[in-house]
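Sending over a structure as C-alpha cells; questions will come in a sec.
Only one protein chain is missing; all other protein chains are in place.
Just so it is clear, A and B label the chains in written order, and each chain counts residues from 1 on its own.
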Amino acid sequence: MTVQLPFSRPEVRHEGHLKVTGSAKYTGDHYPPGLLHVACLSSPHAHALIRGVDTSGARDLPGVHAVLTGADIGDVRFGRFLRDLPVLATDRVRFIGQRVAAVAAETREAAEEAVRLIDVEYEDIPAVYDPREALTADAPVLHPEAAGYLTMRGDGRELPEHLNLQGDLVAGRSEEEMASAFAAADRVFEHTFRTPRQHQGYIEPHGAVVWFEGDTCHVISTNKAPFTLRAHLATATGHPAEQIVVYNRFIGGDFGGKGFSLDEFVAFYLARATGRPVRSVMSYVEELSGAGPRHAAELTLRTAVSSDGIFLAHSADVVFDGGAYAAGKAAPDLVPHGGLDTMSAYSIAATRHRLRTVYTNSVPGGHMRAPGEVQAVFAGETHVDLIAGELGLDPVELRRRNLLRPGSPAPDGTGAQSAAGEVLSRAAEGVDWATQPTRGRGTGIAVYRRKGGAGRGGVVLRALAPDRFEIVTGAADQGAGTVTMIARVAATALGVDESCVEVVQQPTAVAMFDQGAGASRVTRVLGEAARLAALDMRDVLAGDVLAGAVPAGAVPACAVEFPVEVTREAEAPRGEASDTFGAVAVEVEVDELTGQITVVRAALAADTGTVINPLSHRGQLEGGFAFGLGAALMEELPVEDGQVLAGSLGDYKLPTAPDMPPLTVINVGDTPGPGPFGAKPVGEFGNLGVAPAIGNAVARAVGVRLQQLPLPAEAVWAGLAERA
Amino acid sequence: MRLFDYHRPTTVGETSALMAELGDEAALLAGGTSLMNLAKLGLAEPAHVIALRDVDELHGLDGDPVQGLRLGAMTTLRAVETSESVRALAPGLAEAAHHVATVRIRNQATVGGNLVHADPNQDLPPMLMVYDAVARITGPDGVRTVPVADMFVGFFESVLEPDEILDSVSVPPCAPGLRSGYLKFLPRTQDDYSTIAVAAGLQVRDGRITHARIAVAGGGSTAVRCRAAETALVGNGTDDATLTAAADIVPGLLDPVADGRGSSGYKRDMARVCTQRLLQRLVAEGAA
Partner (left out) sequence: MPDSGKRITFTVNGLERDVVTAPARPILDVLREDLGLTGTKEGCSVGVCGACSVLIDGQLMSACLIPVGELEGRAVTTVEGLADEDGRLSAVQQAFLTCGGFQCGICTPGQVVAATALLAECPAPSPEQVRDWMMGNLCRCTGYYSIVSAVLEAAAAGREEPA
C-alpha cells in the first residue's frame, strides 16, 4: 500500500516566484562584463571534404576577437558515449548543419557578419541518407577512421560488421528458439511501421556562457547533467576536471535534448583564445538542423498468436537512422534502448529484439522524451490493434488476455507488480469504450509499461537551526519540480514543515555528484537521497528537537551544536523493478472529406504510486499528453537529401492552447514505486501512448489504418480515397 | 541579423524622396512582422529601413455606409478585426483578420504590409478580393488605384514599383444583403498558415444568386480570385447542386505549391471542399 503522507496538498513551487516574475536566470540570461558573442558557421554540404578555410576576412572585421576552425583546435572529438563528433570539423563534414568554424565578437551582429565572411572550399563526396542503403556493401562509409574512435571510458570499441553501423543490440531468445515458437503458432502477424525525426521543441535553445579565471574554466550551461558535462569537457579538451566548474540552475525545457551539448565545447576554446567570457546560444535554425532530434525508425514486428488470441512469441527488428554521428546517445551500445519495449506490457513467453542504429549523412539523432520507446510503443500498440482486427476481437479484450498480471512477471522477471489491466480498464471507461460512437467517430486505446532508468546522485543536508534546514544539490531544474520535490521529501522525513527546508542548487565544485536529470530518475534518486539524509539527520539530532513542538525562533536546550551536516547518496540500480503502467484512450472525429482528425476527448490512466507534488505530477501527465499529441498529429522534422526542411517554429509546428482536447487524468492503483515514500517516475510517460491510441481510433472510426507517424489529415484523406 | 540605417519620415512626400534617394537598398517598415522575420533569416538585407509609423497620412480607419471603408496602410490587423465599422460594413474582413496568426502578430502587422508582402498564404487578400477592394498607390507620378484582385503578380511580388507606396485600401459599399465569410483550413495547429483558405461573398434575391465572389489563399503563387466559379453561381438557385458545381470548378483554377501543409493535389481538393462548405454556410445563414 502507498503511505498516507501530507503530500496531498498542492504544492507551491519553491522557485515559482522567480519564474512568474521573470527573475529566474537561465543560461542565456547571463551577460557578464566583457562578454563576447559567438556565432558558428555550419556546413551546407551533407558529405564533403574540406579543402581549405579562409578566415582572413572574418578576422579583419572590427569587433571580432577570435575566429577558430578545426585546424586551429585540432581533431578534438566528444560524445555522450562514443566520442565521434569533432568540436569543429577538420577534414570532412558529414551533415548539413555541422559546425565548421566559430567566431567570438563584441556584438551578436558582428559575430554573424564575420561568419558570412568565412570562405570554405568543399569537395562533395557521395552521401547516403537511407539507413538500409547505408548498410549495403558498396555504400559510402561516413567514418573510415572509426577504428581510432575512443569512448568516454577512454577505450576503443569493437568495430561492427559494417562501418556504417553505430550500434547493434540483440536481446532475448536465439533465432532458433524464435523460429520454433513461430512455427508452432496458429497465426503469425507481421507489420512494418515508420516514425520520423522529431525535435524536442523546448522554448529555450541550447547554449552556454563560458569564461576563465586563471586556469579555472567556468561554464553556465543548459546541460541537465552538470557533472557529466564536466567530465565530457575535461575528456575532450584535456583540461583537468577539477578546474572546470559547471553551473546550472534553470533549464528552459529539456524533453531529453538537454543532455547533449555543443556550445560548451566551442565556447571553451573561444574563451581560452580571447581571455573573455563568451556566450554561445543556438538559433532555432541551428536547433532544428543540428541539435539531436528523435531518431527516425523503421520497425518490423512479428507476433505469433494462438487461436484463442494469446501472444506466444514476439520479435522486432528496429532500424534507427542515427545520422552522421553517434555522439548524442548515452548508452554504451549506441542504440535508443526504448526500442526494446515494443510489447513490454504483455506476458509473452518468447521474445527477441534486434535494434540497430545506422550512420547516414543527416542530422545526428539524440535523446527525446522516452527515446526509442515512443517509436516502439507506436509500432507495438498499432500492431496489437491490427492483430485484434484480424482475429475479430475487441482491442481491449485482446489486450486483457495478454497483459502482464500481478504476480506473474515477464520472462525476464520484471513486471510482477503489473497494474496494466487496471489502467487499461480505467482509460477505456474514460471514453465510454462500451458505447458505440456515432458515424465518423471512433475510440482507440494503447497500453504500455515504462521502466525507470538507473543512476546515482547525492545531497548534503544541513541543519542550521532546529527549524531551519538546507539541502544542497547539484541537480538542475529542467521544469519537473525537482527543488520542491526534494524539499517535500526531506521535510516529511524530518517531520518538519516544508517551509523549514530550503533547497540550494550549487555548481559542480560544491555539490555532491549527481548523474543529472534523465531517464525519469530524479525523484527516485535525489528524492531518496534526501529521504535517507533526513533519516540520518533525525538520528543525529535529538528526537525532541524534531518533535514539531518547537516554537518558531526558539532554540531548544539540547546537546547539538548547529550547523549539523549529513550527506547521503542514493542509487537506482540497473534493472530495478520500477515499472509504471499507463494507458491512453481517445475518442476522435474524422472529417471524411478532409481527413482531419479531431480528438474529441482523451483519458490518460497512470499507475502512479505515491504522488509527492500533485500539481507537478499532474502537469507532467498533461504536458506529456500534449507532447504525444504533437508527435501523433503534426510533428515531423522533414529531411530531404540531408537538408532539414523546417527552418523555424513557424514550420515545425507545436500544439497551441486551442489544439488541446479535454483530458481526464486518472491516477490508478496503490502499487508503490521505488522512489521515496513509494513514488514512481512520471517524466517520460504521458506521451507514450497517445499516437497509437489516436491511430487506432482513426482506424475504428473510418477504416483507414496508418502505419507511420505523424498522422496528418492528408494521409487520412488519401486512405479514405483509396478505401472508396 | 544585418544592421541597417533607420529613417523615420513624417509624410508620404518625404518617404518618396527617401525611397528615390536610397533606391533598392531601402525597405519600408510597417508592423515589422514580415520584414524583421526576413531580415533575421537573412532573406532580406536592406541597408536602409524607412519606418512609416510617423506618416499620419497612412493611418486611419474610416467607414460609412455610403462611402464604404478606407483602411490606411498602417491600420493594424487587430484594428480591422475589432473595428465596429469593419464589423458593420465588411464583416467577412473582420473574420479573416481574426484568423491571421496570433493576437500578438495582429497587434503589429498592418493592412499595407500584409498586401505589399504579397504572400499567397495570407488571409486578408482573398477577403479584400471578395469585397472588390481597391488599393491606392502613390508614386513619383502621382496616385493610381489598383483592384486588390489585380495586385499580385507572383510569389511575394505585387504590381507596386520600387518607388511606390501603398497608402490605403478602399472597400466600396457592398452589394445589399451580401453575405460573406472565410473558411481557413488548419489541419495542424490553430496558429498555422492555412493549407488552403477560401473567402466568399453571396448576394441572393428571391432565391437566385445575383452576385458572387470566391477567392482562395494558398492556391498558388498569388491569392486567386475564382471568376469561373463565381460565374457558375450567378443566376442560379442556392441548391446544393449549384454550389457543388461551382466548388468543383475551383481546383482547376489553382496551382498550389506542395509544402509541409499539404501536396498540391490535396490543397486543390481542400479548396473544393472548403468552397462548398463555405457556400453552404452562407446560404444557410441567409435562410436563418
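Note that in this section contacts are C-beta pairs under 8 Å (C-beta built on N, C-alpha and C of every residue); 3 or more make two chains touch, one makes a residue touch a chain.
Small disclaimer: the values here were computed from a predicted structure and weren't measured.
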For the chain that does not appear here, which of the shown chains does it touch in the whole complex?
A, B
Which of these touches the unseen chain: B:Thr11, B:Thr102 or B:Thr231?
B:Thr102
Option touching the unshown chain, where A:Tyr26, A:Tyr149 or A:Phe212 are the choices
A:Tyr26
Kindly state which of the options A:Gly442, A:Gly479, A:Gly595 or A:Pro681 is in contact with the chain not pictured.
A:Gly479
Touch with the omitted chain, as defined above, among A:Gly16, A:Gly57 or A:Pro672:
A:Gly16
Name every residue on chain B in touch with the hidden partner chain.
1, 3-6, 8, 29, 32-33, 36-37, 40-41, 47, 49, 51, 53, 78, 101-105, 107-108, 190-191
Could you pull out which residues of chain A are in touch with the chain that's been left out?
10-13, 15-26, 28-29, 31, 108-109, 200-205, 250-255, 281, 283-284, 477-481, 615-616, 618-620, 622-627, 648-650, 654-658, 660, 663
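As a convention for this text, only the chains that are shown with their structure count from here on.
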Which residues of chain A touch chain B once you look at their complex with the stated criterion?
109, 112-113, 285, 593-596, 633-634, 638, 645-648, 650-651, 653-656, 658-659, 712-714, 717-718
Chain A contact footprint on chain B (complex, rising order):
1-3, 41, 185, 187-193, 195, 260, 262-263, 266, 269-270, 273
